[in-house]
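Of the protein chains in this complex, all but one are displayed in their positions.
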Amino acid sequence: MLLWVVLGAHLAGIGLIMFAGGTQRRLDARAVFVVAALPALFATGASIRGLSQDTATTSRVAWVEGLDLVLALRLDALSALLGLIVAGIGVLVFVYSAGYFTESSAGLARFAATLSGFSASMIGLVWSDSIWTLFVFWELTSITSFLLVGHKHVDEAVQRSARRALLITASGGLALLAGLLLIADGDTGIALRDLEPTTGTAATVAAALVLIAAATKSAQIPFHVWLPGAMAAPTPVSAYLHSATMVKAGVIAVALFGPIFKDTDVWQPLGIAFGLGSMIWGAIGALRHVDAKLILAWGTISQLGLMIAVLATGSAKATFAGISILVAHAIFKAALFMVVGEIDVRTGTRDVRKLGGLRTSMPVAFWVCVVSGASMAGIPPLLGFPAKEAALEAALGVDGWQRVVLLVGVVGGSVLTVAYTTRFVLTVFGPSDSGEVTDVAPRRLPITAVTTLLAAASIVGFVALDWVGDGVRSAAVLLNPGSEVYSLIRWPGLKTAFVLSMVIIAAGIPLGWFLSRRTDDIPRPLGADGADRLVDEVLSGARRITGRVQHGSLPVYLMTAVVVASAASVPFIAAIDVDALRWTDGAVVPALGVLIVAGAIGTVRIPGRLGAALGLGSVGFGMAGVFVAQGAPDLALTQLLVETVVVVAFVIGLGRLSANFPPVGYVWRTLRMVVATGLGAAVSIGLAGAASKPSGSAPVSDFVDEAAATGGGNNVVNVILTDVRALDTFGEVVVLVAVAVGIVALAQSGRAGAGDDTDLDPEGADPEGTPARSVDEVAS
Amino acid sequence: MSVLVGLAVIVPLLAAMVSLGVRRHAFLRDTVVLGSLVGVTVMSAVLLIQVEANGSLVVRVGGWLPQLGIVLVADMFAVLVLSVAMVTITLVEAFSIGQRRSTAGADPTVAAPMLMVLTAGVALSVLTGDLFTLFVAFELMLVASYVLLTHKGQAGQVRSGMTYVVINLFASTLFLFGVAFVYSATGTVNLALLVERIPELQTEVRWGIGLWFLVVFGTKAAMFPLFSWLPDSYPTAPTTITAVFAGLLTKIGVYVMIRFHTLMSMDDLGTVILVIAGFTMIVGVLGALAQDDMKRILSFHIVSQIGYMLMGLGLFSVAGVAGAIIFVVHQIPVKTVLFLVGAMVETDRRSSALSKLGGLVSSRPWLAVAFALPALSLAGLPPFSGFVAKLALIDAGVEAGTVAIVVVGLVGSALTLLSMVKIWAGVFWGPQNAPAFHAPESEEWAPRSATARGWSTMSLATGAAVALTLAIALFAGPLWDMSERAATELLDGEVYVTDVLGSER
Amino acid sequence: MIADRSIVVQDGIRLASPLAIIVATMLFFGGHNQPGGGFAGGLVLGAVVALRSATGLSVPLHPVRMMALGGVIIGGVALGPLVVGDVVLDQYIWETTLPVLGKVKAGTALIFDAGVVLVVLGLIVAMLDALAQGGEHRTTLRLDAEGDREADQ
Partner (left out) sequence: MSGVLILVVGALTAIGTYLVTSRALSRIVLGFALLGHAAVLALVTAGGRAGDPPLADRLETSADAADPLPQALSLTAIVISFGLTLFLLALAGRQRQLSGDDLVEDDIEDRRIAEHTEAEQ
């Protein structure tokens, strides 16, 4: 219950922000962030409480029971740890935002509401206890991310970035949906903590789909292209969504589903491939870029790759290591992003070629950066170090080919990580050739406070390493019971992993220093334009196809319908039984048939419209004759009357048109003839086929007897119309009324729009169109 | 309670006539129309509860035996769709009362009575247990829509009206041929009797009838390749009118198709329907992506979404048909509310072309919310109603092992999202373009208070419609149970036959 | 066109009108027992109106209201039985013996058919009005809209 209240508090907060933060009533526009921070604070408290409890708190709400859609939340060691990260950093981000934005910034209420919505979605995601709950919140984070990336929506490039981010993550969401459906259709159950390991074809497909989904969300190659673009968002968003929390959703998914999929053929290789590839490529990207924020973004891709590669191996040690890195990364990456945001708002640029020498002008930011950067590079005595140690240990701990691949990848990636961290710190804060940025705006308290706190957390985390290690262990145990024996170690001694760590640092720093001297031109966007091109291709392809299919011409549409209908009657051919058909019920019918067909041909062949009308008339009279012959006097009578009116109306209504029909092309006419003949044949075939072996008989006698007895009339047809099937007649009458209304309305509009009829009110087509009048009427 | 079944059909018909009589007296007319709509909505809600608790209600119109006369059948499927449809129409009518003072609106002296005719057609199509009455009901709906589409007589409306009228008239003719086929094969037009007799027919005749009616209903439902008339005609109508069309007309086509093809056990046409469904999904959504006008994008979406409903039908399993049913139930309000938002955008900015719009997220944030929620639902994202419907269908597809249609469905929903993003970016994001018309010049905007009041009525109706879509998501559980029950009843025609024919058999 | 407004034609139609009305009445009342009925009766009446309008004679006004009335009558017949607890559109038949006509059977179906007559007649008038609009009949035919609008004022 408590868990839903937490999420509900977010909704209430959003509502409050939307109402109070509207354009009119702004006291201090930044007050919205205070409102937004409260629910996050609440969630932080709930998470801390969850950490301190031994038993899990759960809550289930059946949504669509028939589809097994159960919304279930669970607060145990794992979800509380993740919840603490999400909600805790959330609170800090809201505080930071109050410093990042100025009062005049546009759309702050919208921003705060969306960010709070994201916060709630992410908390829901980490707390979820059924696969469908996970999916619901997973998609919600994609949507809120889209809105946040596009916050500065006036810019076309921002819109494209937001679109790219949404499409990639949402496509991943579809893969996840398919994967989860396969899981749900199996017998593993849907409760996340109780999933049973599976193997088999369906499980393999599901594993691949879930991994793909995780890769899109966690920006793994080749799906990583959305993340650098997402840096178009305001920095609080980058710090929160695109480094500390949302992009971890993929990592969390790999952690959660690892236990059930680790035995499938695809899980380990694919996961390690995604992870290591991204780790190396992301780090290279971070070394190539000159925008400070992009450097960090590519660094994030790299770090996420490390986590996914480690977790995908699935060993107890790896699970433990993966969670450790996740925790450490959230802390140092959020701090780094926030510092870049601070630099951005205080100096007006993020380009490392223009920056430099900020060590003196922004000392706090510098130290925050050094501490957090060192933690990222895995340098002791900071939280990042034992986490990376654990990863190296995990890599050393696996067997077979994975061990070699993983080790090479992790070590290589880590060297590059150290290098880009060094380059980042040196280029931004170190001395610069291009002169030092002097025009630095004053410090903003919320920013400084939050970044300092986060940097301190990296240190405190190392100091209180046992405490952190306990948290990580009790979380990891839930995923893999074997993790129980591991803990984070402050001083490992001269073991292989430690030696590797030192080698990594020793190799990375000079490389970073060397590369910091080289500031090339901005490299081409790596892959992002490819994704956009794909979208553009889809759009123009859609135009091409639509241009073909949606021709816009009525005759073409009709011909399509005619052909399809003709095709539909094909099965009837097989059913025709010639013996079941009589040729005719009397000699007069064939003669009348000839008259009808001749008249019909006349409507086509006689050129003038009047002649056509006469042809139509003769068809009508022929029809009346047939009706008499068939024993349907009512039909004959009505047919005659209707035919007269139609012919007269045709002549009056179209009297003043040019006398002849317009000529048509030969090919088109022939095509029409062929197609039309096809439908004629189809209808004949249908009638003949349907009549051949009827499965029931018409209740003729019943009708005749009932009509006289109950219906009180001798004309059975009339009794049917006014009594037995009076509802049809009612409908038919209303159709006529509607037709009359339509005709009158068209005539009125014609009269109003006739042009020279200036005496009529131009609004005449709309007798109540004048506003004053309708308003009065509404009021009365 | 069965008295309500008859009333649900007769009251709209009568209200149409009465409101036509008093059509120039705005207050009386609106009272009659809105009052009867609310009445029918309440009735259908009561029917829903009744049928849920006690099973189908059958009315023999005029007291005639089903073998001779017309029956109205309120089974689970019927009342479910009827309730949603009636709530939706009521909200649209409330909206249009607010929109009166915009030239984009319909002429109420024509639109209000015709809306009632349309309502009657919807109610009759849903409730009837008779194939020919179904034809009449279709004609009611269609003739009302012809008039609603063309009554202002503007050039674009007349042009597209012709396409619309001609195609639908042609489909109506095909319908009559179909009735002739059925009658000569079985000697009845009563659906319950047909359920007994059609399976006894020679296989080819059964196929022929099934395919023929697939074409007939498919034209009304705008399935591939018979959909092209829809995107040409719908966007030209006054937008409130389009909202009704979009929400209801094609869905009734699908409704009838589901009813006919399941009851008549046309399982062996499943593959054909699935292929059509796939094409409908993709071609429709590609069409939407190609457009540059909000209303046209949404119109093409109608087509695409029809494909999903067909997919559920084509699976011919309880899960599939139930998925199709809940899809219909969710689509009716979602599609309507999207067009209502379109109408509000149009009222606000005097255009629906993406190139002329932009920046509404800042100037009309609540409108943005009102668009976003149903749009996400349309794209099938959780936790909205469209997600439940999509999940049900995809799940049914996975269960049936029809991988191809599942993949097509997923790709389709990604493309749907892309096109929603297109609208969102074009209408709500970007720089705020100047209104195409200047307010002072057009008289109808002069009385500021009137505008404000009209606007708030429109907002209220739209808000209620959004709330309805959210309610469908919230109560998806019970709705799914009902859909599943409806699907079970449909696939097992025996229930229907017993309900209608009773002990007289 | 039949725009020939000669006195002879006008008189002819004037004379024919009552005759046609009699025919229409017969079709209407006889409909339940012989070919005919409300629709046929209405069309015959409509034809008279059409001819009268074509020759400049007076015609009934307010076609739309006339149709609405017809629709309301039918709706009343449909709903009536519900009031006394019967099924929608149930039929009641009364049988009496009248002086001249002898035994006469009449039912609610007759009222129903009367509604049909009104609707059909209205449709014909509306159609003539609309089809002739803008043309030469404009001056002779009182149009629905204008008629209704005057009635409002």
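We call the chains A, B and C, going by the order they appear; numbering starts again at 1 in every chain.
Here is the rule we go by: a residue touches a chain if its C-beta (ideal position, glycine included) is under 8 Å from a C-beta of that chain, and two chains touch if they have at least 3 such contacts.
Being a predicted model, the structure only gives us computed values, none of them experimental.
Trainee: Any idea which chains on screen the missing one touches?
Mentor: Across all of the complex, the chain we cannot see touches A, B, C.
Trainee: Give the residue, chosen from B:Asp30, B:Glu93, B:Glu204 or B:Asp293, that touches the chain omitted from the document.
Mentor: B:Asp293
Trainee: Using the touch definition from the top, which of A:Leu396, A:Val411 or A:Ala698 touches the missing chain?
Mentor: A:Ala698
Trainee: Touching the hidden chain in the complete assembly: which of A:Ala20, A:Ile284, A:Met559 or A:Ile573 does that?
Mentor: Counting the whole complex, the residue in contact with the absent chain is A:Met559.
Trainee: Identify the residues of subunit B touching the omitted chain, counting contacts across the whole complex.
Mentor: Residues in contact with the chain left out: 132, 135-136, 139, 143, 146-147, 150, 153, 155-156, 158-163, 165-166, 169-170, 172-173, 176-177, 179-181, 183-184, 189, 231-232, 235, 290-291, 293, 296.
Trainee: If the missing chain were put back, which residues of subunit A would it touch?
Mentor: Where subunit A meets the chain not shown: residues 540, 543-544, 546-548, 550-555, 558-559, 562, 580-586, 589-590, 593, 596-597, 600-601, 603-604, 609, 612-613, 616, 619-620, 623, 626-627, 629-635, 638-639, 642, 645-646, 649-650, 653-654, 657-658, 661-662, 664, 672-673, 675-677, 679-681, 683-684, 687-688, 690-691, 698-701, 703-705, 707-708, 713-717, 720-721, 724-725, 728-729, 732, 735-736, 739, 742-743, 746-747, 749-750, 753-754.
Trainee: If the missing chain were put back, which residues of subunit C would it touch?
Mentor: Per the touch rule, subunit C residues meeting the hidden chain are 33-35, 39, 123, 127, 130-131, 134.
Quick note on the criterion: only the chains that are shown with their structure count from here on.
Trainee: Sort out for me whether A-C or A-B is joined by the greater number of C-beta contact pairs.
Mentor: By the number of C-beta pairs in contact, the winner is A-B.
Trainee: Between subunit B and subunit C, what is the separation of their C-alpha centroids in Å?
Mentor: Roughly 36 Å separates the two chain centres.
Trainee: Centre to centre, by mean C-alpha position, how many angstrom separate subunit A and subunit B?
Mentor: Spacing between the chain centres: roughly 24 Å.
Trainee: On a C-alpha centroid basis, what's the spacing between subunit A and subunit C, in Å?
Mentor: Inter-chain centre distance comes to 59 Å.
Trainee: For subunit C, give me the residues that contact two or more of the other chains.
Mentor: 64, 67-68, 70-71, 74-75, 78, 88-89, 91, 149
Trainee: Which residues does subunit A have that touch at least 2 chains other than itself?
Mentor: Residues 710, 723, 726-727, 730, 734, 737, 739, 741, 746, 748, 750, 767 of subunit A each touch two or more of the other chains.
Trainee: Show me the residue ranges of subunit C that touch subunit B in the complex, using the header's touch definition.
Mentor: Spelled out, the residues of subunit C in touch with subunit B are 64-65, 67-72, 74-76, 78-79, 82, 86-91, 148-149, 152.
Trainee: Help me check something: in the complex, which residues belonging to subunit A touch subunit C?
Mentor: 633-634, 636-638, 641-642, 644-645, 648-649, 651-653, 655-656, 710-715, 717-719, 721-723, 726-727, 729-730, 733-734, 736-737, 739-741, 743-744, 746-748, 750-751, 754, 767
Trainee: In their shared complex, at which residues does subunit A touch subunit B?
Mentor: That would be residues 18, 22, 62-67, 69, 106-107, 110, 135-136, 139-140, 143, 146, 150, 153-154, 156, 159, 163, 166-167, 170-171, 173-174, 177-178, 181-182, 184-185, 535, 538-539, 541-543, 545-547, 549-552, 554, 556-558, 560-562, 564-565, 567-575, 683, 686-687, 689-699, 702-703, 706, 710, 723-728, 730-732, 734-735, 737-739, 741-742, 745-746, 748-750, 752-753, 765-772, 774-775, 777-778, 780 of subunit A.
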